[in-house]
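What you see is the complex with one protein chain gone and the rest in place.
Order as written gives the chain letters A, B, C, D, E, F and G; numbering starts at 1 within each chain.
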Amino acid sequence: MRNIKHIKDLARLDLCREKHSGISEVILAEGKEPGDVAEFIMNMAKEKGKAIATKINKKCFQEIKKVVAQKYKLKYYGRARIATLIKRGYKDKKVSGKVGIIAAGTSDIPVAEEARVTAEELGCETIHAYDVGVAGIHRLFSPLEKMLREESKVIIVVAGMEGALPTVVKGLVDVPVIGVPTSCGYGYGGKGESALMTMLQSCSPGLVVVNIDNGFGAGCAASLITRGTNKKTNWKAKQRRQDEKMEI
Amino acid sequence: MRNIKHIKDLARLDLCREKHSGISEVILAEGKEPGDVAEFIMNMAKEKGKAIATKINKKCFQEIKKVVAQKYKLKYYGRARIATLIKRGYKDKKVSGKVGIIAAGTSDIPVAEEARVTAEELGCETIHAYDVGVAGIHRLFSPLEKMLREESKVIIVVAGMEGALPTVVKGLVDVPVIGVPTSCGYGYGGKGESALMTMLQSCSPGLVVVNIDNGFGAGCAASLITRGTNKKTNWKAKQRRQDEKMEI
Amino acid sequence: MRNIKHIKDLARLDLCREKHSGISEVILAEGKEPGDVAEFIMNMAKEKGKAIATKINKKCFQEIKKVVAQKYKLKYYGRARIATLIKRGYKDKKVSGKVGIIAAGTSDIPVAEEARVTAEELGCETIHAYDVGVAGIHRLFSPLEKMLREESKVIIVVAGMEGALPTVVKGLVDVPVIGVPTSCGYGYGGKGESALMTMLQSCSPGLVVVNIDNGFGAGCAASLITRGTNKKTNWKAKQRRQDEKMEI
Amino acid sequence: MRNIKHIKDLARLDLCREKHSGISEVILAEGKEPGDVAEFIMNMAKEKGKAIATKINKKCFQEIKKVVAQKYKLKYYGRARIATLIKRGYKDKKVSGKVGIIAAGTSDIPVAEEARVTAEELGCETIHAYDVGVAGIHRLFSPLEKMLREESKVIIVVAGMEGALPTVVKGLVDVPVIGVPTSCGYGYGGKGESALMTMLQSCSPGLVVVNIDNGFGAGCAASLITRGTNKKTNWKAKQRRQDEKMEI
Amino acid sequence: MRNIKHIKDLARLDLCREKHSGISEVILAEGKEPGDVAEFIMNMAKEKGKAIATKINKKCFQEIKKVVAQKYKLKYYGRARIATLIKRGYKDKKVSGKVGIIAAGTSDIPVAEEARVTAEELGCETIHAYDVGVAGIHRLFSPLEKMLREESKVIIVVAGMEGALPTVVKGLVDVPVIGVPTSCGYGYGGKGESALMTMLQSCSPGLVVVNIDNGFGAGCAASLITRGTNKKTNWKAKQRRQDEKMEI
Amino acid sequence: MRNIKHIKDLARLDLCREKHSGISEVILAEGKEPGDVAEFIMNMAKEKGKAIATKINKKCFQEIKKVVAQKYKLKYYGRARIATLIKRGYKDKKVSGKVGIIAAGTSDIPVAEEARVTAEELGCETIHAYDVGVAGIHRLFSPLEKMLREESKVIIVVAGMEGALPTVVKGLVDVPVIGVPTSCGYGYGGKGESALMTMLQSCSPGLVVVNIDNGFGAGCAASLITRGTNKKTNWKAKQRRQDEKMEI
Amino acid sequence: MRNIKHIKDLARLDLCREKHSGISEVILAEGKEPGDVAEFIMNMAKEKGKAIATKINKKCFQEIKKVVAQKYKLKYYGRARIATLIKRGYKDKKVSGKVGIIAAGTSDIPVAEEARVTAEELGCETIHAYDVGVAGIHRLFSPLEKMLREESKVIIVVAGMEGALPTVVKGLVDVPVIGVPTSCGYGYGGKGESALMTMLQSCSPGLVVVNIDNGFGAGCAASLITRGTNKKTNWKAKQRRQDEKMEI
Partner (left out) sequence: MRNIKHIKDLARLDLCREKHSGISEVILAEGKEPGDVAEFIMNMAKEKGKAIATKINKKCFQEIKKVVAQKYKLKYYGRARIATLIKRGYKDKKVSGKVGIIAAGTSDIPVAEEARVTAEELGCETIHAYDVGVAGIHRLFSPLEKMLREESKVIIVVAGMEGALPTVVKGLVDVPVIGVPTSCGYGYGGKGESALMTMLQSCSPGLVVVNIDNGFGAGCAASLITRGTNKKTNWKAKQRRQDEKMEI
């Protein structure tokens, strides 16, 4: 049995998830009591050195702040609604290579920020450009060129409403593109369905998609793609497995 | 009571529809017996000089051909699936100004052709460019410039799958754009829903939409828009109404 | 690179959008911080002489009011939820021709007002008639006749619930009709879906549609249609393009 | 236990359904073997004097014809796809009062005919008018006036596509209206959904609805409504119940 | 032109709707300012002697109460959320015959009450039975027998969740049944869709349906059905029409 | 690694599934080549003594018949579309206790038969009653009483259209009920959605549901429920597990 | 007529439901006035010795607490949102055998608790394990083995988001599994639809499903399944029926 930490009768923190899936367990705060969230991230940080929690609003963050112990460093990314808790002395692994992040409109920025912070917390560098949607397509070309010039390994494109931007971007770049539909919009297809459909139907092959507003998922996938391209991080899947054996 | 022609117990041809709505009654052949369609367009051509029928497949056209009388001229547009029947000597009214028609992919051509033939049969000139979708967006600019240079008063943009083209086009032109989603596509949103949603959610204001595969409707609307811009056709709504009085 | 104004790291105001698409960038206030909205419209007014913002509620308007500088004129259309900010001395271009605006029920008035104010701010004259739905169809004929008599170039018909009115209107007029479904209604199809479907399925050709509650989009399209019909505004697409060249 | 006739291990004909629900059991042929349908209606006619089967196509009818015994009279209504089988000597009960039946377009006629034949077979008189849709609304007034003048107790209005006709009709008459959406149409909402939604959302109170293409159901409901208005049929619910007692 | 009363620039009260459609214009309060609602019903009561407004919550009613003039009698049905305003001296027309009203669960009572009050305000007598759903089907038989014994001409059956009750009731009675789905329920199909679908798919012919939560519509339809059965109200459609002529 | 049998590069028959999940791997024939199906069931029968394949149409069965070896016994249940292949000498385990199976209409019989044959092939006894839907609810009581008298441990209720029957049945019995919606029906909710929704929304607690037309799944679940109630089959989960250990 | 208790004009408590359906009437508090709920459960407890109410929030519970009489014992399960009211001296019937309850994530716990409390209140023992979803599948095996070792007769698996857990569990156990989708999730399919679909489409036969968030229904079904397996409770359906006769 692998290492699982029981928290009251409620949760079983999965302390070895990173080893298995490449990404350690991240706490989704939405719909949970601030007190429970605090307890979860405290425990995670204690065991693993670092904890990440997503979908944290300001009020929840204030609650957490009150109970965090001295030897931890708490950080809050307001727009991205992400909090991190790091044990003093903990060091992040760095991944070389970059992730480009594009938001179509200003309303898509929170989701784009969630993707950006996630990718950075998972060890990537990022370049971003916001408010470059297809209604004024000329705004797009300059930032896109910069991303390619600086050798971004993958580009995350966040768009709501008609969601056309990822298709247009994928037609112009030779790296993988991750489309993130957002729930911006109104009327028929207005809660992100239109943007999601458009990205799935895209006529530009090489575009992959995550769920509506799932900036976190896009950041994770981008991080995994970037790692694969990077010898220095030495993601020695083979050996690790021979050493530790899959014990399910 | 205005002029209505009863055909058996089935139909009531509306002989004065053009006067009211600007577009004479057009026969929709789909789901009707070829014999009935033939009878309807024969009667319409007899009364009005010209009849138009849409959604006519080859087999239905063959049936109609057999029964058409000598003094009528029958014409079939295969890809557009439109047939016209004209009394010898009948003269179309011409409308100055032009309609641009764009199809995103080769699969969208039948619907684009339906729009093109409709617009022409209603008196417009047209310019068209097909297979210029957003996956290779550079193919779009040259034909678009031509349409604007030749003073197209409205542009019809036909697109299936992700349906992003009308939004991109509207961002680049200062005339009204009519988006026509097509049922090309597959999987989630694949029967035209994705394209329709995208066009309705479009971030480019000034884009209006008709239903999936409704090339005919787009052609009609384009014709009405073009007429309004054209003094020569002398669409004297006011006087006509004073003369004839609305007799409902 | 065309003229783009960066506002913090958030927005890239598109200062030449009007030249390209015929309609200058309009700020959608919904889901944005009042402070950001204020900054956006201030910058836009500063650069272009006039700024328009839609979906502004009363509270947001109060915030904007506080920060607006002396030499600008701020105006708020409460029902339409639109605000304009104009530099003293700025002059609107006028467009001849008229736009008719019809609302089926009293609940549809806010969306109709959004369309009306938009069309007027974009230079059109308007005639309107509200509460003339099909349940008492006799109320419709008199205002409709007036619109045609005064040579409206296009009629916007706003309707929720069963959304039948645009179809009925299009059957009676020979100008283009833009249907705007509203989210008035309840139960099955009650958030505007019923009205949208009905307008897309309409048996009256020449009817085009915008998304649910999109009065703004309808106003923009109506304005573009009206401009095309009007020699005096001198919309010299060809020349302008030769002068300035499309620099994408 | 009430009278139930077992047919093989398959069916249990409900011989007293008319007594309970006002309408005897009708055989729905769709999706059943012609042989089984034949057996069902033969048994029903034998026991009750008369059998009705709906959704019978030509091929199925041919099969039934072969096996019907001499002393029965078989009748087929092709457009309505209804067959009746009557024992020689059987006499229908007549109901005074009339049912009006209106079809919006020629494609709606089969469903309208199903309603018409059903109502007549259940003892009503009918008046009908087809192809009087809202695109040419002036065609509607004359037949509607006739129906009211002849004291129709209820009007069935059959419409596909945008389905606006029942709402318009209900706004003009003071009798109950039954809307029947049909699956005519295409694109978004094209399989009858649009028409159904429109009728349910109708702004004309007093409109009731049956399912898409359910002409049979509309005919049944119209027959029940008409019976209630008619003293001569002597629908003595009270006594009958005291006599026979509900034996469930 | 028939009699229409303009109220500010907002509404056109249709003073002769009852003559046309059998039911006078009823004010839907939902989504309207209490002040506007008060003005509408005051005007209606002044002109016609009686006004009815639906979907009125307590707060809105309090507002109306403040402004109502002395010579009017204001009445509020809390559960049904209906208010009536009657000029002193006004006399309702009475209709003989009865309407049965059944609610499946206690949560369906508000909609059932809306139907009941509507039917009574339109001149019918009613009998009702609530909380008799199919989970304990034995509770149903006694009230149903009473309704038939007292010669109800039509039965309204209100049900949410699985919506099975109208089908079961129609299988047991020989009068028309109007099914009213309610938005009670949860999860898949939980906002009334399940109940609506079930009623439309019903295997009991003679069942007609109105939209989700539309108790008002059911009451109107029931009233029209009952009137048709009743000689005493003398609904002389024919003569009235000859006298007044349809003046559209 | 547990026992898996590779068949070409296509399939991996799971020979120990019964031990794990209580039900051995069953071959779903739909969408597979008859040749492949034959190979799969031959291999399964060879290894396990018995093979079951579902959704087998007549043509597919003929193909299988040709290739089956002498020492196997092939059996086809036409209505249930199930085939079994048994090695001579193989003996089924018997389970005591009974499963009741009810079909609402004659069109629901194929799905009911699929459930019945599945349950019997998995060792249960069954009692069935078909064509006892709620339109004539009196037909239901007698067979239901029989099922309870004979101590059925669970009742499967198959219903299409409005799908009300399982709710009614569950209200009358004190054993678990498994609802199986079928795709019988038409119009809105007509492909089984209505029936599925109704069963999920049911106001009768204790009703569980499987997917549309999934008679096989219902038979499996019924078999597992019945086994649990039956000491004789000696389902010694605990010991077996200690002996064999879960070897994933 | 069986025993029905009328409460004002609102409710008809079904005092013999347990005898018929195996589960006594449970009060659903959602959407009802606290005062009404209190009255319902007081009456039920008075007549039957025990009352259960579900979907009770804290505020509603406080209201009930105020009015409960001395000789009753009121208990509130906060997470499960269930309250029970028991007459002093009342004794629950015990059922031998166990129900396993599994929740995929911490957000699914309230629904799992509703199932757990329901099952226990209906006389079952339970074993539960929460936060064992498929993202870290190794957490699942240990609790699952315990449930089988302790002879759970049925396992309830509660899961939101992708809803994969019940399928995985059913693949590993030989007892019936009841899947309960929860409304946890976001974006496309986010209100439980995804989880519901997944469970209905499951490739693991023997999985049955209840509606989204319906922990109560799952608990009821599990209780009925467990009872059937338990000779000691002596569920003598046959005799009881002969004694009391079904009196519908």
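By definition in this document, a residue touches a chain if its C-beta (ideal position, glycine included) is under 8 Å from a C-beta of that chain, and two chains touch if they have at least 3 such contacts.
Only a predicted model underlies this, so the values are computations on that prediction, with no experimental measurement involved.
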Contact set of the excluded chain (shown chains only): A, B, F, G
Chain not shown: contacting residue from G:I41, G:C124 or G:A164: G:A164
Positions on chain B where the hidden chain makes contact: 106-107, 109, 130-132, 135-139, 141-142, 184, 186-188, 190
Positions on chain A contacted by the hidden chain, ascending: 19-23, 26, 141, 145, 148-149, 151, 153-154, 170-176, 178, 196, 200-201, 204-212, 214, 216-218, 220-221, 223-225, 228-229, 235, 237-238, 241, 246, 248
Touching residues on chain G - with respect to the absent chain: 104-105, 133-137, 161-164, 167-168, 170-172, 185, 187-190, 193-204
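Heads up, the rule we're going with is that only the chains that are shown with their structure count from here on.
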Steps needed, at minimum, to go from chain C to chain G via contacts: 2
Homomeric contact chain D-chain E: same or different residue positions, threshold half: same
Angle of rotation relating chain B to chain F [CA atoms, steps of 5 degrees]: 180
From chain E, the most remote chain by mean C-alpha position: A
F-G or C-D - the one linked by more C-beta pairs in contact: F-G
Averaged-CA centre spacing for the pair chain F and chain C, given as whole angstrom: 59
Inter-centroid spacing, chain F versus chain D (mean Cα positions, whole Å): 38
Chain D and chain G: spacing of chain centres that average the CA atoms, whole Å: 44
Multi-partner residues of chain D (at least 2 other chains): 17, 20-21, 135-137, 141, 170-172, 187-188, 190, 193, 196, 200-201, 204, 211-212, 214, 248
Graph class of chain-chain contacts, one of line, ring, star, complete, other: other
Touching pairs - complete list by chain label: A-B, A-C, A-G, B-C, B-D, C-D, C-E, D-E, D-F, E-F, E-G, F-G
